[in-house]
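A single structure is presented below for examination.
One chain of protein is taken out of this complex; the other chains stay put.
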Amino acid sequence: MNQSNATSLSLANMWVGFIAFIVAALLGLYQVIERIDLIPGLKSPELYFASVSTHGVLMAFVLTTFLVMGYGYATATSSLKQDLWNKPLSWFGFWLSVAGVLLAAGPLLTGNASVLYTFYPPLKAHPAFYIGATMLVVGSWLWCLEMVMMMAIWKKAHPGETVPLAMFGTTANAILWFFTSLGVAAEVLFQLIPWSLGIIETVDVGLARTLFSWTLHAIVYFWLFPAYIALYTLLPRAAGGRLFSDQMGRIAFIMLLVFSVPIGFHHLYMDPFQADGWKFLHMIGTFMVAVPTLITGFTIIASLEIAGRLRGGKGLFGWIAALPWGNPMVVAAILALLMLTFGGFGGMINASYAMNVMVHNTQWITGHFHLIFAGTTVIMYFAIAYYLWPKLTGRQLHSTSLAIKQLWLWFIGMLILTLPWHQLGLVGQPRRISSTPYDESFVQAWLPAEYAMIAGGCLLFISAVMLIYNLYRTHGNSQAETNLEVEYAEPLHSVQRMPKLLNGFGFWVLLVVVYLLASYGYPIAQFFLMDTYGTVPWSI
Amino acid sequence: MKRIIAVLTGVVLCIPVAWAEPSSEVAFDVATVKLLREADPTRGEVLAKEGKCAKCHGDAGVSDDSDDVNIAGMRSSYLFKQLKDYQNKSRDDRDMFKKTRNLDDQQLADLSAWYASLVPSQSATDQTTDAATLKLIFHGDPKRLLKACASCHGWRGRGGQFDHPALAGQFPQYLIDTMTEFKEGDRSNDIYARMRDVAESLTEEEIENLARYYGAALPAE
Partner (left out) sequence: MVDPLKRICEDPLERKWIWISFAMAITMGVVLGYYAVASNIHPPSNVETIDSSRLHLTEEFAEDNLGVKANDDGSLTVTLVAARYGFYPPRIEVPVDTPITFRIASADVLHGVHVPFTNMATMIVPGYVSEVTTTFPKTGEFSLLCNEYCGLGHDSMWSRLVVTPKSAGGESS
């Protein structure tokens, strides 16, 4: 990398993420085996729900946040060719987040925070869990600040120039994360921490869930952004082609920023305490946020087609075979897009207002988010790691062929794990159960899919180990990596002057604030305008 | 004469109220939770001595007579509810009514806190481990809508929040008697008939097997 200023910061963040990942993967394996009482001696709801809680927190909060931060630091310094704005602050943020994770790990691993990664009250965890989570989020806000400051400094030093797309996307994500995390921050700071410490007696569960829903949707875009940034800015060049349209990338990022935050009520469709008018409003926003993903699909596939044809591919589909299938970024991207198709379709069902009733809190949901997050998003995290590790460590990737195999195994394992889950959900299997003490007719009907789930889980765990092994061995590789430059994709048409609206966030931030107030203002205020009854703490 | 009319009027007025009476007057609202949290076990110990509770419950809440009831280490919320229910006659027992009749809520809470602070029973009796009984305990019986006993009473029989009592280490005879009372409707302070429903579906033999299982010593945590 040109700027080695962020190398160790970037690696440190991403390693924390991947360590969390492998621990969580092991827990996931335990969970799929335990579920159908394969080994009766293992049966223990205490252990199971502690595992699910830890697995969820590690995958959804730790792997993601640290990956985003690590990739963000690498992107900012390499795309802007600029030093970090405040390196000590960034390191402080890293350590604060790590300390938060360790603090929360205590109760999680000892069964004192078995409240799942959604920690819905009135089930109460040990206060250290909530405080640790807060520290993790506050540390990430320092990352947000770093991204915004770096873009601002660059713009000042390069007046009138176009912010590189990779940084534009990264900064959009930083702004997105800040705004969306405010919801859970409010819930944790004003409700859960005081309540778990005994400072306040009760918590209004309706208000807590409303605040959490504010964060709950856009957080998935916080996770997804690095995948999209890699698809737009690293993939086209890795495939040997060009980015079809730089502008459409910016428009997609902006649409994601504006439309992903104020649409959380599709997570509350089934809750009584919000009127259906508000749910309908959020539904409209939810369908709108599908548009930038559809645009991204087009742009990326078009970019791949350019690459394929440049490499000699002919005919309607011949360009697909002509792509460099030996390149991990290319393989991961194509597999990600395939999983995005399935997962995105499932998402549209979930968003469909009253139709959500058929899938809510069933295993369909578990299948959906594993497919779209553990599938599409996380496979791109692997691709980013395979791409950056040589450039950050200065050593060649330990084994490219192992990487390719690992990605394919992840894809196959994910389909085997998640597609049966969708079917299980449609026949009514509930979510978050540690065993199945229901009517025999249910249990028998569910068994084949449950066996598939175990098979998928085993494949995924093997794949996870392959990833960690490959990255770990890269550090000690005797072969040096000579090309340390992050090679960003060139757009097909170079843009002379990017319109201001596509080169900055001032206006869009205003729009986000207005939209957020409109979508959440009254729905939150209502709790203070009516007489509500809070709930005392409940143990699991 | 005036007194007779007053009493008769009172009785007549009570009829509609009696018909719609809840199974227990105790609710674990903020006030009750606070009362229990701030209760004083030391005062409770004094009250226990004054009330001669040790006669049936042992000096430390564990009796050496298997016809008695062990109450050491049970949650204070559960003990408080039973005491209040005895006092309100939601749960019918002449002796316990007499013992609780003149105590106020604070005193009942203190007593509960005292017994909750004691070491639970470690008494060992014969333990049944046949597969059918274990299935009932950890899996339930879907055909009869019976859920796993362990789901409410805890994986190790140590009970659950507020009014799910611990069963581990209780005298089997007391457990059998209690389940029989639920089964026949003689005990009805289980809110929403939760235990009455369960007991009705269990056979006498199952009740005995379950009582023997829970009556055995289960490891303290």
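Assorted remarks:
Going in written order, the chains are labelled A and B, and every chain counts its residues from 1.
Rule of thumb we're sticking to: a residue touches a chain if its C-beta (ideal position, glycine included) is under 8 Å from a C-beta of that chain, and two chains touch if they have at least 3 such contacts.
Bear in mind the structure is a predicted one, so any value in this text is a computation, not a measurement.
Summary of contacts with the chain left out: across A:358, A:509 or A:524, the touching residue is A:358. Of the candidate positions B:73, B:140 or B:157, contact with the unshown chain belongs to B:140. Per the touch definition above, the residue from A:69, A:116 or A:163 contacting the chain not shown is A:116.
Although one chain is not drawn, its touching partners on subunit B can still be listed: residues 20, 22-25, 27-30, 140, 145, 147-148, 150-152, 154-155, 160-162, 164, 191-194, 197.
Although one chain is hidden here, its contacts on subunit A can still be listed: residues 45-46, 49, 114, 116, 120-123, 204-206, 209, 244-245, 247-248, 251, 269-276, 279-280, 283-284, 287-288, 290-291, 294-295, 298-299, 302, 348, 352-358, 360-362, 427-428, 430-439, 442, 493, 526, 530-536, 538-540.
Quick note on the criterion: only the chains that are shown with their structure count from here on.
Subunit A and subunit B have Cα centroids lying 48 Å from one another.
Contact residues on subunit A toward subunit B in their complex (touch as defined above): 43-46, 201-202, 435, 437-440, 534, 536, 538-539.
The touching residues of subunit B, when paired with subunit A in their complex, are 28, 30, 33-34, 138-140, 142-143, 147-148, 155, 160-161.
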